[in-house]
Every structure is written in C-alpha cells, then in structure tokens.
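As structure tokens, the structure follows; a few thoughts come after it.
Removed from the display is one protein chain of the complex; every other protein chain stays in position.
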Amino acid sequence: MSRLLVDADAIRALAEILTDTGLTEIEIAEKDNRIRVVRAAAPVAHAVPAPAPVAAAPVAPTPVAPPAAHPADLSKHPGAVTSPMVGVAYLAPDPSSPAFVSEGQQVVAGQTLLLIEAMKTFNQIKAPRAGTVSRILVQSGDPVEFGEALVIIE
Amino acid sequence: MSRLLVDADAIRALAEILTDTGLTEIEIAEKDNRIRVVRAAAPVAHAVPAPAPVAAAPVAPTPVAPPAAHPADLSKHPGAVTSPMVGVAYLAPDPSSPAFVSEGQQVVAGQTLLLIEAMKTFNQIKAPRAGTVSRILVQSGDPVEFGEALVIIE
Amino acid sequence: MFSKILIANRGEIALRILRACRELGIRTVAVHSTADTDAMYVRLADEAVCIGPPASRDSYLNVAAILSAATITGADAIHPGYGFLSENADFAETVEAHGLTFIGPTAEHIRMMGDKITAKTTMMALGVPLVPGSDGALESLEQAREVAAKVGYPVLIKAAAGGGGRGMKVAPTEADLEEAWSVARTEARAAFGNDEVYLEKYLDKPRHIELQIMADTHGNVVHYGERDCSLQRRHQKLLEEAGSPALTARQRDEIGAIATSALTKLGYRNAGTLEFLYQDGQFCFIEMNTRLQVEHPVTEMVCDVDLVREQIRIAAGEPIGYSQSDIKFSGHAIECRINAEDPQTFMPTPGTITVYHPPGGLGVRIDSALYAGYRVPPYYDSMIAKLIVRAPTRLEAIERMRRALDEFVIEGVKTVIPLHRKILEDPQFRKGDYTIHWLENFVARQQQG
Partner (left out) sequence: MFSKILIANRGEIALRILRACRELGIRTVAVHSTADTDAMYVRLADEAVCIGPPASRDSYLNVAAILSAATITGADAIHPGYGFLSENADFAETVEAHGLTFIGPTAEHIRMMGDKITAKTTMMALGVPLVPGSDGALESLEQAREVAAKVGYPVLIKAAAGGGGRGMKVAPTEADLEEAWSVARTEARAAFGNDEVYLEKYLDKPRHIELQIMADTHGNVVHYGERDCSLQRRHQKLLEEAGSPALTARQRDEIGAIATSALTKLGYRNAGTLEFLYQDGQFCFIEMNTRLQVEHPVTEMVCDVDLVREQIRIAAGEPIGYSQSDIKFSGHAIECRINAEDPQTFMPTPGTITVYHPPGGLGVRIDSALYAGYRVPPYYDSMIAKLIVRAPTRLEAIERMRRALDEFVIEGVKTVIPLHRKILEDPQFRKGDYTIHWLENFVARQQQG
C-alpha cells in the first residue's frame, strides 16, 4: 500500500475558506481522490471570540444620537474622506455659490471638496487623491464629528 | 487480510491541523485509501463557546470547602451510590464491628453498604443492584452532603 | 457572638445575610439544593452543604437536612431569612432543642402571630388598633346605625360565620345601611344557616403601611419607622418606600409608640413587622410578620441601620444599645423588586442571564445574587434582584431610581424593569397618591394600552 499523500496546504486553504465563507463542510473529489473538511457549528462560535463587548454594554435608554446620523461604517470605506475635526460642513464657499464638487465629478488630489467650520474658522477639506466623487454624505449646515465620512472618492 | 498500515505521521499531522484550524473532522481518500480524523466538539476545550457561566461567578475568597472533599464528578459515575441525605457516614454498625463491605467485594441488590446518621437516626444505604464494590469513597465519621458519591459498584 | 451561622435560605437574602455575617467576622455555612450549586451565595460562603434536590420541600423546607448540615459543620446559629422556614414555629423550636440559636423570635410568638385571629385579638388587647366596628355580632339595625355613625361611612356588613365574600355588603352611606343589613343577613342565613352579622368600617382606599420593630432580650424595643408597601399586585409587593408619602413624622411617632409598647408587654424578641391598613389617618392592624421582610433595605437606608446585623447581635444576647430617640429618619428610600417575569403578563421567565450589569453611583444599592451566566432556576421565587435608592427627598429618590433603572442591564430573561419605569413616570405615583388597588388598575391600563 502506498503512503497516503496529505496535502496539508490544500486542507489549510480549505479551512480558511470555511472560516471566510461561514461554511461548515467542504468536500473535494477528483477521480479516486477526495478531500473533505468539516467544522461543526458549535466551535465556529468561538471564532467570533467576544460577542460580549457589544452585548454587555448598557444600551442608552435614549438611543445614542450623534449629531449626524450617517452609517458609522462608511468611515471605514477605502475611498472615504473623513472629517479631521468637529464642526459644521459647508459644500459651497457661500450660500449663493455652487458646490465645490458634485457626485460623479472627477477630482484631482488637493482639490477642495468642502469646508468645515470650527471655532468660526473655515477649514478646507481637500481630496487626498484623484478620483471620482461617488458620494457626498453631508449637506451644508450639517454638524460633523471627528472621523465622520464626508465624501467617497473612488 | 493484510495488516492495516497505520500512517501515524499523517494522522498526527492531521490532528495538528485540526487543532490549528479549529476543524472537527478531516477525511482524505486516495484510491482505496482513506484517512478521516474527527475531534468531537466537547473535548476540544478551547471550542467551548461560553466559559462565562463558570468564569463569571465570583470566586469565594475562601475556597468553597464542602464538608467532604471528594471529587464532585464521581457522583456522576454510572456506578455511584450517592447519599440521599445530609449526615455522617458510618461503614460499620458499631466501632468494634467489621465494615459492611470492603473494596473488591461482590454485593447483591439490597445489601447494606453503610449507614448515614442524620438527626440521631441511622439510615441504611443499600446496594441498588448487584455488582462489585470498586471504591468506597467515605470513611466512618465523614460528614456527607446530599448527592455525594459514597460507593462505586461496578 | 456566634462563630458560625448557617443560612437556611437561598438567593439574594442568603447573600444579604452572608454579607452581614462577613462584616461581623462570623463564618457562614450555605445550604443549597442541587439546583443552586452554582449560586453566588454558595460560592461566597465559607462552607456549603448540598441538602437535597430542587424541590423546596426536600431541600429548603427539609428541617432534618438543615439541622444535619448545621451539626456536621458545627454552626452555632441559624438565620432563616424570609419565606421557607422563617415563620415555622416547629423549626424554631427544633433548632433551639438542638442547642443552636434561632435568629428570630421565640416559637411561641411565631405560632401566635401565625394564627391571624389570635394575632388580632392579642394585638387588640395590647392596645393596637384594628379595623373599627362592632364588638361582635349586631343585635339590631339600630345598633348597626349607631356603630356605623361612630366609625363613619362607608361600612361593611359581614356574616359572622362568613367567608369568601358571601354575606358581605357595603353600605356607602346611611341611606344604604338598611338594605345592606337585610341582604347580608339573608345571604348569611342561606349560605351558613346563621344570620348573625357584624359591622366594620369599609376601607375603600387603604394603603398598606408596615412598621419595622426590633426587640432585644433585655426588654428594649425600638421601631425604625414605616414602609409603604401599597404597590401590590395579587398581594405581591412590587415597589416599597420609606417613609410613606402619606404619613407625617408625628403619625409615625404615635403608631410607633403604640407598637413598641405592645411588643414590650408581649415580651417579643428580635425583628418583627406590624402590617396595617391605613386610611384617613387611621391605622388598622392586619397581621404581624415574625421575620425579616424582603423590603427591609428601604428602612436601613433611611435609618442608617443594618437590620440583619441587629438581628444577629440580639440573637447573641446583646442589648440594642440605643434608644428610640437615637433613631433618626433621614431622606427617602425606594425599592424596586426586579422579578424575572414578563412585564405585561407576569409569566415567570426562568433562564440564563447572558448579560448582567447593575447600576452604580451615589445612593444606589443592589441586593442581588445574579451574575452573568447564572441560570435562574424555575423552582423558586421569581425575584432576582432588589434595586434600592436613597436621596434627601422623595422626588430626588424617584429621579435617582429612574436613572438607575435606565442603567440596569439584565439580558437573557425578561424582567419587570419596564413596568417600574412606567410606574415612576406616572403623575399619581409621583404625587404619592396611591392605595393598595392602584397597581392592579395601573397594570390593567398598561395591558389595555
């Protein structure tokens, strides 16, 4: 009998796929060859190590309502331009002027996207790189907090 | 039939992969050969999803010391005869008499194994079925609590 | 002083007693059923003994098992807590017969107060007011008129042999008396073959007010003021206050003096509570509890006293050591009982506590044996925590309780916390304007709403 050939790399790769995909079993067969990997439901739970941090936190009776209500995870978007300060956003230099940029527009690095007013000072928020403005997430007069996504450039 | 060839290295390797990846089963087949390794969820200590129920309980600064210090899990032994009451165990009818039973002895169902004194009353603890007394877990004069394993009959 | 106390109870009150013992330097023995092996009071106790299976009758009501546990651990006293064996005179007697100290009254007094009729006649003889009315059966309608005029309308005509509401009629005014008299007598004759009736003042909007008493073995008796426990649902108290929003300090002093004088004459010992119905300035004794009460913390908060410590000290023979005038009432305290129940249907909700985060900060006290991961067993009472606050004024205490309830996180089982929130927002409650019927009506409105 020939020694069975264990393809550890393949198994590890499959295990990774299990984790990534949330599957519980993978089986691969080629002619007489077959690989099957399984992860039982229960142990998967431990892969999410701590649901507690969220569950354990007391929930505010009045829901926490930051001044702006944009989904927080947009700030994690790879194309997000986030606010470097707390303040009020303005999309145009003054109410009678057109907006600095509009959705769908191409911008170059360094181009002004909007203003944030903080302590009576207007701070220009510039495009960190060239690209297309796919979304503008604030409106003129909106209060914004530190780290909040303002514009998505893709 | 030829003796089965055990590829220990392969199995060890697979077991290691199980541990590393958190998998519960790996099966490999090549032509007529097949290796399948499984690790049940429960014994995989780190896979137990919620250590909290135990961990969360405040630990007594003075360790909880029940009157008898026999391992609690012996009461779960299939052959365990457990105490039906709180009291004091006696292995013999009086100090000068021999013990009712000794380890290794065959007993029949209904045979007295020991006495539990509670409220000045001596209660006979009888063998629930025939078998061999494999272990006697208490000594004369030991305090015992409800549900505590006294004798193992196998 | 005792060196080791066995706590013949479970849950939060076992933990409460354990805390008092620990602060006094007394070792503790926890007894528990197999359902409570993982309970906090068991883990914190110096020693623990499993005394039986989950059913209370085989464990927490099992006198032989508890006494055996006391014997094998060498305990010298037993604290019964509340419920279970706490008002069982035979248990108290057996404990003492075994040479152990029962931390509570004598068996004789437990027995006396356990019989509600004896309790009332005893208290009346000792000068404690009952519901006013006729001294026994009425001779005539004219006598009924006289008595009714004296006690004031509305009045109740009740069959002397009665029970279950039969042969019982309310006369709201004098004009209704004759009809009530004849209907009650007719019903009484039909139901019991006896048309004797008596008359009592009808308390249409009473409060439940109770007085906390402590007596030592040296003839000293003091009271720690009243608790208002009117907020009840099916005779289960839900929220208690000290002091009562309805009483003045003078009224408290007066009923306190009557009660302490009565218990001095009786030769009572240890903690006790006199329960009254209270209406229009009148206290009407209904029963006496010869044990620690669930709601004792509100009294502790306003009197700065540890009642369990006092119980233990007194049981050990120490004198109270201070007089009535040393007991000061300061501020206002509220207790919310947190039950593992659906806040709408009151169905018990045993289960596993997945998240437990009690509130903290100034003036907040938690008496609870919960912890994250604890399984609330289905065998026992559904009360899983008591949240107590104290503040200089009642309104501040209400606001403190509201913010504490808002901080309280219990996940895994439903609790009555949402109901407490609503009660504390209610304008009538906030005015202190409620009777023993208020909560039932409030809950009914909530269920409709």
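First chain written, first letter: the chains are A, B and C, and each begins at residue 1.
Keep this in mind: a contact is a pair of C-beta atoms (placed from the backbone, for glycine too) under 8 Å apart; a residue touches a chain by one contact, two chains touch by 3 or more.
Remember, predicted model here, so these are calculated numbers, not experimental data.
The chain omitted from view is touched by exactly one of C:S59, C:S244, C:S368 or C:T415, namely C:S368. For the chain missing from the display, the contacting residue among C:D58, C:D406 or C:D426 is C:D406, taking the whole complex into account.
Residues 15-16, 19, 22-25, 44, 297, 300, 304, 306, 330-331, 355-358, 360-368, 371-372, 391-392, 396, 399-400, 402-403, 406-407 are the ones on subunit C that touch the missing chain.
The chain not displayed touches subunit A at residues 50, 52-62, 64-67, 85-88, 118-119, 143, 145-148.
Everything below uses one rule, namely that only the chains that are shown with their structure count from here on.
Using the average of C-alpha coordinates as each chain's centre, A ends up farthest from subunit B. Here the CA centre of subunit A is 56 Å from the CA centre of subunit C.
Centre-to-centre, using mean CA coordinates, subunit A is 51 Å away from subunit B.
Residue numbers of subunit C whose C-beta contacts span two or more other chains: 372.
Within subunit B, the positions touching two or more other chains are listed as 52.
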